[in-house]
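With one protein chain withheld, the remaining protein chains of the complex are depicted in position.
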Amino acid sequence: MSNLMIGWIGVASLFGLLAFRMSIGVALMLVSFVGITVMLNSTAAFGIVSAMPFNLIGDWSLTAIPMFLFMGFLAANTGLTAGAFDLLRLVLARVPGGLASASVGACGLFAAASGSSIATTAAMSRIAVPEMLRAKYHPSLATGVVAASGTLGSLIPPSILMVLYGIFTEQSIGQLFVAGVIPGALSALIYMGMITVRAGLNPSLAPPVETRVDRAELLRLIWSVWPFPVLVLGVLGGIFGGVFTPTEAGAIGASLALLVALLRGALTVGAMKAAIRQTTLATSSIFFLSIGAVMFTRFMGLSGVPRALTDAMLAVSDNQIVIILMIAALFVILGMVIDSIGLILLTLPILLPVLEAADVNLIWFGIICIKLLEIGLVTPPVGLNLYVLHSALSGEVKLRDIISGTTWFIAMDLLTLLILIAFPAISLFLPSLMAQ
Amino acid sequence: MQALFRKLCGLLMLIGGLGVLALMVNVTADVVSKFVWNAPIQGTIEVSSYYYMVALVMLPMAFVELEDEQISVDLLFNHFPGPLQRVSLVLTCLATTGILWTMAWRTGLDALRAWNIGEVVMGSREIIVWPGRMMLPLGFTLAGLAALVRLVMVLRGENIVKNAEEAPSA
Partner (left out) sequence: ADYNANHFFAERHSMVRGPYVEFAKKVSEATDGEVNFTVFSGGSLLPPAASLQGVRDGVAQVTYHAGTYTPAELPVANLIGNAAFYNTDPLVMAFASTEFGLTNEAALEEWRNNGVVFGGGYSTSEYVMMCNTPVKSFEDIQGKRLRMAGGAWTRFAEFVGAVPVSIPSSEMYTGLDTGSLDCAVAAADALDSFSLSDVVTSMNTLAIGNYYAGFEWGYNRAFWQSLSPENREVLFDQMAYYLAQHRVEFDADVEKAVTAAKSNGMQVYKPDQALKDALADFVEADEAVLIENAEKRGVENAEAVLEDYKKLVDRWDVLLAEVDRTDVDALAELARVEIYDQLDPASYGTE
C-alpha cells in the first residue's frame, strides 16, 4: 500500500472513530501512531510520540493560552466585566444583536494585544459569552460570534502566524502586520452586519432589552464599567510601550484582573478557586487535543497527502485567480484536519514557486492565507477555537451549538475572502503608504 | 480502591492548578523586574515552559479523563441505540487506555534517558529539565488507568457520559 493511500485511510478512520465518541485527542493520537507504524515502522511512530508532546507543551509562546484563560475566568467569576456589558446593553438597545456586535468589537480590540487567535478566544469567551447568555441570546449566536471573532487575533497585528508566514516567504513582517489592519476591520464589520440583519429578522436570536433605567442606576452602571477598559488598555499599553511582549501579556492580564478584583473587593476565595480549577481543566483538555493534532499533522506530512492534493489542485490552471481559488479550496479542506501552523509549513514550499510564477503579490496572498488558516481554526474536527470556547464555558453550551453557530460566520469569512481577492487594494493600500 | 484513585486524581489536579498561579506570578515578576530594575529573572521562560506548563497539562489529565471532560463529538453517538452506545464506549475506553499507555511507555523511556544523562536546556542559564519530563509518563499512565476505571463503570451499567445530551436544540 502506498503512503498516500495510508494517509487517506487515516483521514477516513479519524472521522469514523470520532463518530463513536472517541475523544478527539485520543483519535488523533491513535490514527497517527498506527498510520506511521504501517507507513514506516514502530520505531518512527515511537519517535513521533517522543518528539511531540514535551516540545508542544514546552513551547513558550503557548503559555499565553492558559494565562488569557485565567484572566477571562477571573474577570467573569468576580463580575469585573459585567458592568461594561450592562452598559453596552443599554447603549446598544436599539441595535438588533447589539451585544454580539459589541463582542466582535471587543475581540478586535483584544486582538491588538494578542498574537494568537486561540489566546484571544480564550480571553474573550469567558468575558463575553456568559453576558450574552444572560441577555437571553441564543447559545449558538453567543458562542459562534466569539469563536469567529477570536480569529481576528491572527489577522490584526501582532500575529504569530504572520511572523511565520513572513519568515517562510521572506516577506516583510512589518508590511504584513500593516496589511492585516483593514482586512481585520472589514471582517469585523461584515460579522456585525450579518449579526444585525439576522437578529433584526429573527428577534428570538437576540431578544430586545428593557431600556428604562433611572438616573441612579445609570450612574452606578457607568461607574462599574472601568475594569474592562483598564484590563484591555493595560495589556495593550504595556505591549506598545515595550514593557512586555504579547506572550507575556497573558500573565500580566491575569495579574491585572486579580488586582482589579482585589481593589473592588470582589476577590473571594471561592471565585479564585473556581477560576484556577476551570483554567486547569480547560488547559489540560485543550493541550491533550493539541498533542493529537500535532502528531496527526506529522502523519499527514509523512503520508504526502497535502503535497499530492496541492499538486493536483495547482495543475488545473496557471491563471492567478484560479490558482488562488484552488488554494482557498485546498486550505478549507486540509484545514479541517491539519492545525494552522502545520498547514503553512507543509504547503508553502509547494505553493511559493507557483505563486511566484503567476506573479502573485505575496503580501496580498499572506492576508488571504491567514484568513484561510483562521477558517481552519473553527472547522471540526481539528478546530481549536471551537474547543477553547467549549472548555472555557465548562460545557454550558453544547459543542454542536458552537459548531452550528460558527457556520454563519464561516459564510461571512468566505464573503470577506472573495472581497479581499477581488480588491487587492484593501490589503495593499496601507503597506504601500508605509513603503513611501 | 476507586475512591482512592479518585482522590489521587483530584490531588494531582490541585497541583496542576498551582502551575497556573506559579506561571502568572513568575512571568509577572520577571516583567516587573525587567521594567523596574532592568534585571530579568533568568530562567523564567524555561521554568515556565518545562515545569509549570507541563504540570498544568499533564497532572490533571487523569482527572479530566475520569470526569469525561476530554473533548469529543457526540453528534452521531446520540442517535445510536443503547447497546451500540455501550459497545462504542467499551471500545473507546480500551483504545484510550491502549494509546495512552503507549505514550506513557515511550515518554517514560525518554524520562529515564533524560535522567541518566542529566538533561538540561540552554537558555540564559542552563536549566535542568529531566524532572519535568517525569510528569509525562505519570500523566499518561494515570489517564490510561482512568479510562480503565470508566470501562469498569460501563460494564457495570453506570452512565459515564457526563454531558449526556437531550434532544438536539433548534
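As written, the chains take the letters A and B, and residue 1 is the first residue of each chain.
By definition in this document, contacts are C-beta pairs under 8 Å (C-beta built on N, C-alpha and C of every residue); 3 or more make two chains touch, one makes a residue touch a chain.
Keep in mind it's a predicted model, so treat the numbers as computed, not measured.
Chemist: List the displayed chains that the omitted chain touches in the full complex.
Modeler: Checking the complete complex, the chain left out touches A, B.
Chemist: Thinking of the whole complex, not just what is shown, which of A:G301, A:G395 or A:P424 touches the missing chain?
Modeler: A:G301
Chemist: Kindly state which of the options A:A19, A:V38, A:A51 or A:V225 is in contact with the chain not pictured.
Modeler: Of the listed residues, the one touching the omitted chain is A:A51.
Chemist: Of the residues A:G35, A:P96, A:G115 or A:P130, which one touches the chain left out of the display?
Modeler: With A:G35, A:P96, A:G115 or A:P130 as choices, the missing chain is touched by A:G115.
Chemist: Going by the contact rule already stated, which one of A:P246, A:G292 or A:P381 would touch the omitted chain in the full complex?
Modeler: Per the contact definition at the top, the residue touching the missing chain is A:P246.
Chemist: So which bits of chain B touch the chain we can't see?
Modeler: 34, 38-40, 42, 45-46, 110, 114, 117-126
Chemist: When the complex is taken as a whole, what residues of chain A touch the one chain not shown?
Modeler: Chain A touches the missing chain through residues 3, 40-41, 43-44, 46-48, 50-52, 55-56, 58, 60-61, 115, 158, 160, 163-164, 166-175, 239-247, 297-298, 301-302, 304, 342, 345-346, 348-349, 352.
Note that only the chains that are shown with their structure count from here on.
Chemist: Return the distance between the CA-based centres of chain A and chain B, expressed in whole Å.
Modeler: Going by mean C-alpha positions, chain A sits 23 Å from chain B.
Chemist: Could you please specify the touching residues of chain B with respect to chain A in the complex?
Modeler: 13, 16-17, 19-21, 23-28, 30-31, 35, 45, 48-50, 52-54, 56-58, 60-61, 63-64, 67, 69-77, 88-89, 91-92, 95-96, 98-100, 102-103, 106-107, 109-110, 132-133, 136, 161-163, 165, 168-169
Chemist: What residues of chain A sit close enough to touch chain B in their complex?
Modeler: 17-26, 29-30, 33, 46, 49-50, 53-54, 57-60, 62-63, 66-67, 70, 139, 243-244, 248, 250-252, 254-255, 258, 276-277, 279-281, 283-289, 380-381, 387, 390-391, 395, 398-401
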